[in-house]
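A single protein chain has been omitted from the complex, and every remaining protein chain is retained in its original position.
Chain nomenclature is as follows: A, B and C, assigned in order of appearance, with residue numbering initiated at 1 for each chain independently.
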Amino acid sequence: MNEHPQTTTITYRVPYADTDQMGFVYYANYLVYFERLRNELLRRSGTPYKEWEARGLLLPVIEAYCRYRAPAHYDDILTISGFISLGKGTRIRIDYEARRDDTLLAEGYTVHACLQRSGRPTRVPEELRPDNLDK
Amino acid sequence: MNEHPQTTTITYRVPYADTDQMGFVYYANYLVYFERLRNELLRRSGTPYKEWEARGLLLPVIEAYCRYRAPAHYDDILTISGFISLGKGTRIRIDYEARRDDTLLAEGYTVHACLQRSGRPTRVPEELRPDNLDK
Amino acid sequence: MNEHPQTTTITYRVPYADTDQMGFVYYANYLVYFERLRNELLRRSGTPYKEWEARGLLLPVIEAYCRYRAPAHYDDILTISGFISLGKGTRIRIDYEARRDDTLLAEGYTVHACLQRSGRPTRVPEELRPDNLDK
Partner (left out) sequence: MNEHPQTTTITYRVPYADTDQMGFVYYANYLVYFERLRNELLRRSGTPYKEWEARGLLLPVIEAYCRYRAPAHYDDILTISGFISLGKGTRIRIDYEARRDDTLLAEGYTVHACLQRSGRPTRVPEELRPDNLDK
């Protein structure tokens, strides 16, 4: 994934809160990690999600997928990366990976609808189409 | 606590999600359990919290306390109970307990401000004063 | 889904904790709802997951997918249902749905590896193969 030109990367330290009694990060938490990445990805694309909402553009998740490859543990430093892999019509897809050093822990994607505040679908803004992210 | 005349009780089955790597329920989850109890307590007092919000009364938490006495585990059935212990001026206090059978696991309280939607404090409604809960 | 002969169903009241600032249930929580269903499904199949773990069989999630169709709100009563849709080799797949009355809110699946405590893959026990769930 690191070769993709528009990849955003964050790091995240796993708290006890995220673990379960197997001693691993509980599976639903990866969707929160993906959201953390998404927030930074939008910010670095030029407009934080908070700003999109203020302008009346909502991006609710309509699909989420995750493949778990190896467990993460308490106090691990995770590297989460992702990029907009698709943005056309009224939909955006973002692809993600979570790693601990060189170990791939999880990979997945989310699909988002572009909605006006009223709930009506609207076209993906130029700024969020993959081909416009190369500066 | 079971002797208090206005006690509300719910049961809750602990999912894996709530546990941590010690094999116990993570401490922050008890505040969610207290909220679950609070929702039922208000409903049984006559007006669900959702309805209070629709009428323009908000009850944000301004204080929370919990004393952890024994650990809860995955798949335990918890009994959570509580009652309004104080309701005067612009504040309400609710007291809680979580048990597994006869074992006391945790006890605590939350204090709530009564606010209008504008954020202005407002008097505790009659209905939520402890002495008006006896029917 | 209700027509599937081996469907397990639970109900769940949405707490404030599960909502986000859009006023909807945050997307990661559906994976926790799926886990709640899974716990009951295994219990009703004859052996609670806790018991499988005690016997040395672990079922970690290796894949999770969810399609979000309509938002759920605070205080909604959700009906979550699911069944084992596949169980062969060393893998199990469970399919899920979440509804509010007749409205489909979300549907998805999880795939689980069957592992011995040592981490070695092991065959799906008879009891968890879809064709053995009809009694």
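One rule holds in what follows: contacts are C-beta pairs under 8 Å (C-beta built on N, C-alpha and C of every residue); 3 or more make two chains touch, one makes a residue touch a chain.
Since this is a predicted model, take the numbers as computed values, not measurements.
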Among shown chains, those touching the left-out chain: A, B, C
Absent chain, residues of chain B that touch it: 22, 24, 27-29, 31-32, 35, 58, 60-68, 71
Residues of chain A in contact with the chain not shown: 13, 15-17, 32, 35-36, 39, 48-50, 74-75
Contacts of chain C with the absent chain, listed as residue ranges: 16-17, 19-24, 26, 28, 73-74
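Here is the rule we go by: only the chains that are shown with their structure count from here on.
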Identity of the most central chain, Cα criterion: C
Per Cα centroids, the chain farthest from chain A: B
Chain A and chain B, separation of their C-alpha mean positions in angstrom: 34
Distance between the centres, which are taken as Cα means, of chain C and chain A, whole angstrom: 24
Where chain B and chain C are represented by their mean Cα positions, the distance between them in whole Å: 28
Residues of chain A engaged with two or more neighbouring chains: 22, 24, 28
